[in-house]
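Excluded from the complex is one protein chain; the other protein chains are retained at their positions.
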Amino acid sequence: ADAPVAMIVAQGGLGDGSWNDTANAGFEAGIAETGLEGRAIESNDVVAQGEEIMRRAADSNFGLVLSLEYAHGEPMEGLAPDYPDTSWAIFNQVRAGDNIASVLFGEHQGSYLAGVLAAKMTTTEGVEGINPEPILGVIPAVKSPGIDKFVVGFIQGAKSVNPDIEVKVGYAESFGDPTKGEQMANAMFEGGADIVYHVAGGTGLGVIAAAEASGHYAIGVDTNQDGLAPGHVLTSMVKRVDVATEELIKAYAADKFPGGETLKFGLPENGVGLTEMEFTKDIIPAEYLEAVEAAKAGIIAGDIEVWDVSSQGYPDFYN
Amino acid sequence: MSNWLDRGLGFAVPLLIALLVSALVLLAIGENPLDTFSLMLTEGFGSPRRLASTLSAATPLLFTAVGTAICFRAGVFNVGVDGAFLIGGLAAVVAGFSLPAELGWSLVPICLAVGALFGAAWLFIPGWLLARLEVDEVVSTLMLNFIAVAITGYLVNGPFLSRQSGNNVTPPVHEAAELSRLMPPGTLHSGFLLALAVLVAYAFWTRRTPAGLEGAWVGLNRRFSRVVGVSVQRTIILAMVLSGIVGGLGGAAHGLGQLHRFTDGFSAGYGFTGMAVALLAHNSPLGMLIGAILFGALASAGTTIQLFSDIPLDLVNIIQGIVMIFAVIELGRIGIRRRVKA
Amino acid sequence: MTRIALGATEIRKSYGSVLANQGISLSVGPGEIHAVVGENGAGKSTLMRVLQGIERPDSGHVTVMDRDVSFAGPADALAEGIGMVHQEFMLAPDLSLLENLVLGDEPLRWGRGAFALIDWQSAEAQGRGLAERIGIEVDWHRRAGAAPVHIQQFVEIIRLLRRGSRILILDEPTAVLAPQQVNELFDLVRRIREDGTAILFISHKIGEVMALADRVTVIRQGKIAFSAAVAETSGEEIASHIVDGSNPVGGEIRRGTPGPVVLDVAGLSAEAVEKSHPLHDISFAVHSGEIVGLAGVAGNGQVELMEALSGLRQAKGRVELAGIDLGGLDAERRRAAGMGYISPDRRHEGLAIDASIEENAIAGSHRASPISNGLWVDRGAMKRVALERLNRLSVKYGALRDPVASLSGGNQQRVVFARETAGSPQLLLVSQPTRGVDLNGIAAIHSILRDFRDADGAVLLVSEELDELQMLSDRIMVMAQGRIVGALDADADRREIGRLMVMEGVGA
Partner (left out) sequence: MIEQILASGVVLTTPILLAAIGGLVNRQAGIVNIALEGKMLVGAFVAIVISAATGSWLVATLAAALVSMVIGYGFSLTITRLGANMITAGLGLNVLAAGAIGFLMSYAYGSSGTLRLPDVALLPHVFPQSVESVPVVGQLLAHLDPLTILAVLAIAVLPFLLGATRFGLWIRATGNAAPVMLAVGLKPKLLQEASTAFAGFFAGLAGAQLALASIGIFNEGLTAGRGFIALAAFYFGRDRPWQTAAACLLFGLLDAAQIRMQTVGLPPRLIGALPYLMVLVALVVSQMRSLRRTQ
């Protein structure tokens, strides 16, 4: 196919340093590689305008429309039949339709692994910046199921290592407030945490800065953030949204668009996972990495079930 | 005659300044401003479908503009319609999914009424505080907006969170509670007709009701109003409550007609854009209709031109910001430094 | 040798269709007090605003110290040594008196420019010195808005002296002062004259002019009607020029035949709020078919009394209207009980100046039939009612939808009367009914009042024009310092009325 491609950017817009930006990176890569024309669409009122934008794109002969906005799933399902020749893609949910590709990520699974690693690390003796207390921290941007999916996965992973572990959770109430992120991370470090996982886009940059300044550790998210503060980002929970968007575009260009299918970017597919830990390998005992690998194998095999807030709601251990 | 000219200029000047500045910006990045503007025009009004999309974007602005104008006329600088929109919207949506679906067609009026009621109650607070305690309404309503964002944000992630969604949204309202679409498949819904009805009611209220006349007098001269036996306090409270009703109705219509649920980011600053519309239009009903459609077109076309050009959304913000800054040139009458002791 | 300290030559100034100044020439020399008198709306303040650079004249020019000047703004006039004490106070209420004193010309302790430090010590010393010279005591650290009015007045004058003004314009400086305070002020002004300062003094009160001024000029309807050295004229002559011709305004004197009591006031008192005057234990009655005049120097509680009666101001005591106790009723209910109110401030209270003539004529009746059934307004009925009212009082206007601001002062006042007399109220509270109204208008308004009285209406009338009071009233009460200090026949000797008006307050 050679009709142009449109991608609708979710709330928060480009520059959130997280979801939208990662997806956009894959989008641009896909466009560049296939030579297709492609446009990313932002809106100040993306929730309410979603259906109009999607229809406008299809009416104007765009061949593939991806929407990063969660709220667009429902209208997409409704309007896709009107445009059988257009390919559609939606994320984090499954929508019915021959021409809709649904993409699911296993953020909870990847976060579980991060939780396992962090829980192991936090009581390790002889590592600079690590204290004996079994205390971890998570700084999510806002309270919403899409974000809490990470949080709950992380907690579950940590508890699987040590049921008595304490995981402090503090919402920053913003995706773009690094000052707040820094202060929150400091508060957690002072409270005995030595590893803080952020799920907070631009706010998380402050978390990483705080880890670096105080000699503790952060865990990055979405992309490989290990290099932002080498040695102080324990690992990053990478979510290959960019791979997903890029592959969807390539498949579309090759007339192999997976319409009607659900693409999973979970652990088995390497859609989520931890980084190579380029800068922290040396301080992490090998057995921990083995434990992480074991957990990964368990999840893939179905022996370990990780709670998914976005489809199961909140579990009892996290309200 | 000159009055009409004035009003026309009231619109034209800020718009021209905005277009001029954005033309310069476009030139600076090597885009042809004329091409861009004509693309915007096509995207805003070029076909019935585009027009419907524009009207759809204009619908919430019509509500918030009228809600604002009701207060401005009475000399009350209420900037809190956005809060009423949120509160009313959430209340209507909650009614729309929690009341029994068996209520059928009557769900719509009930939910609208609930939205209006909550909006009214919300703005009654600053109205009462202003009338009785002379608490500056600009600050009180501004603060209440933030509080409304917090409360609705909390509720939509807590008590009213949908279990089925990966997002901060409530469950959808019953199908019977949805407002019907006017031009399927476009999203323009019957809330637009409701907005027009509200606009007509506003026009009627201003000219054909005793309270409407009183509102204008209180806005023009509070001492005079007292002399002719008008209760200034009551008029102020009434203006706030009516404003809340309209704002709440707007939120209800948006929830029931556009989104079918309440979500984070429910109001894209509609209250503030509506305020600019009311100021631009000098509170005149026709002017507000035109103004809301213009801003609706800006929002709708500003988004879809990205499909056909490299013009980023920031241009829309630049235009809108400039129009707001220059919106009230000469409209000195609604100063915020006047407080004739009531 | 300077001959003209401040002069105006052929000044013309109009506001829309109002010709406020129509070619006025006058001058004042150093060490001279030149009084400018004239009725309300004659154009005195307008001329002063021109002389002070606040308004630009349409034509004509201003001379200062024998030089022609042109002012771009009040700052220029100030630089030329012209200082004005305004009719309204020009002190920032939330600043201290001391801060007000030095504002605009601060003594500096250190540095230059905007961020220089003010030398408050020397400021206070200067203030104290000046106050001492005048012989008053001022608590300089008091908030200006909380200081007594005469102190505010003095501080304004001191401020000008301090800035070396050699030409002082005083616009009705005595309006708010008690007699004792007026004497203090006059002493002060005379002392300033001794220093060679030229003074333009605007007043309504001929007695004051005779007592203070060297020269007097009468302005009538924007033109000079008369000018003479005070020594060579008399109060009567000046008065006759103020009101045009020899006889005071219009028509024969008719008295009414009083009927039963309509308004009964007993023990009414009110506290002072902000700049208002307190009321002390006021008791009187007004009968149907009579006009009771209320005389007094402005600012002795007349306005407050009228507001208290109309329900616009809180007060204690008993007020009965035709036997009905009005205690606790607000303005709206008092109105409904049969009370009309003609405000002394037409532009800011009597009318909504930007609303239409139609709405101004019917306001207050807009909730009742035939205009409204409580829910809707019947625009047709509204128009009919407005037309009927406007015609009854022969208001001249362009279109009903025009803003009432487009009318002449007299016609504006007729609109107010048309509205307030419409429902045949039992009592009309009338303040300054002919302020800023032309002669024809005055005659018409007087006959409206008489007709109302003759139809068994009761009227309580406040006016600063004694002539008007004596001509219209059946009896006269005199107010001073918030009390009623006397009641007389309408044709009582003016000197007796005057004596009562300047009576010192009884008791504390």
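For reference, chains read A, B and C in written order, and residue numbers begin at 1 within each chain.
Note that in this section a residue touches a chain if its C-beta (ideal position, glycine included) is under 8 Å from a C-beta of that chain, and two chains touch if they have at least 3 such contacts.
Everything quoted here is computed from the prediction, not taken from an experiment.
Contacts of the undisplayed chain with visible chains (whole complex): A, B, C.
Within the complete assembly, A:Glu182 is the residue of A:Glu51, A:Glu182 or A:Asp222 that touches the hidden chain.
Interface note for the absent chain: among A:Pro134, A:Gly153 or A:Gly206, the touching residue is A:Gly206.
Interface note for the absent chain: among A:Gly13, A:Gly106, A:Gly157 or A:Gly273, the touching residue is A:Gly13.
Residue C:Asp105 is the one among C:Glu10, C:Asp105 or C:Asp451 that touches the chain not shown. Hidden from this view is one chain, which touches chain B at 25, 29, 77, 79, 129, 133-136, 138-140, 142-144, 146-147, 149-151, 153-154, 157-158, 272, 275-276, 279, 312-318, 320-332, 334, 336-337.
Contacts to the hidden chain, counted on chain C, fall at residues 54, 73-75, 78-79, 84, 86, 90-95, 99-100, 102-106, 108, 114-118, 120, 159, 273-274.
Contacts to the hidden chain, counted on chain A, fall at residues 13-17, 21, 143, 168-171, 173-180, 182-184, 186-187, 190-191, 202, 205-206, 209, 213.
Criterion: only the chains that are shown with their structure count from here on.
When the C-beta pairs in contact are tallied for B-C and for A-B, the bigger tally goes to A-B. Distance between chain centres (mean CA atoms), chain A to chain C: 75 Å.
Measuring from the averaged C-alpha position of chain B to that of chain C gives a distance of 45 Å.
Computed from the mean C-alpha positions, the centre of chain A lies at a distance of 35 Å from the centre of chain B. Against chain B, in their complex, chain A makes its touches with residues 6, 11, 13, 39-49, 51-53, 55-57, 59-60, 62, 70-71, 74, 79, 82, 92-93, 142-146, 149, 309-311, 313. Within the complex, the chain C residues that touch chain B are 310, 312, 330-332, 335-336, 341, 343, 345, 348-355, 359, 363-364, 366-367, 372, 374-377, 379, 419. Looking at the complex, you find that chain B touches chain A at residues 49, 53, 56-57, 60, 157, 161, 163, 165-169, 172, 185-187, 254, 258-259, 263-266, 268-269, 299-300, 302-304, 306-308, 312-313, 316-317.
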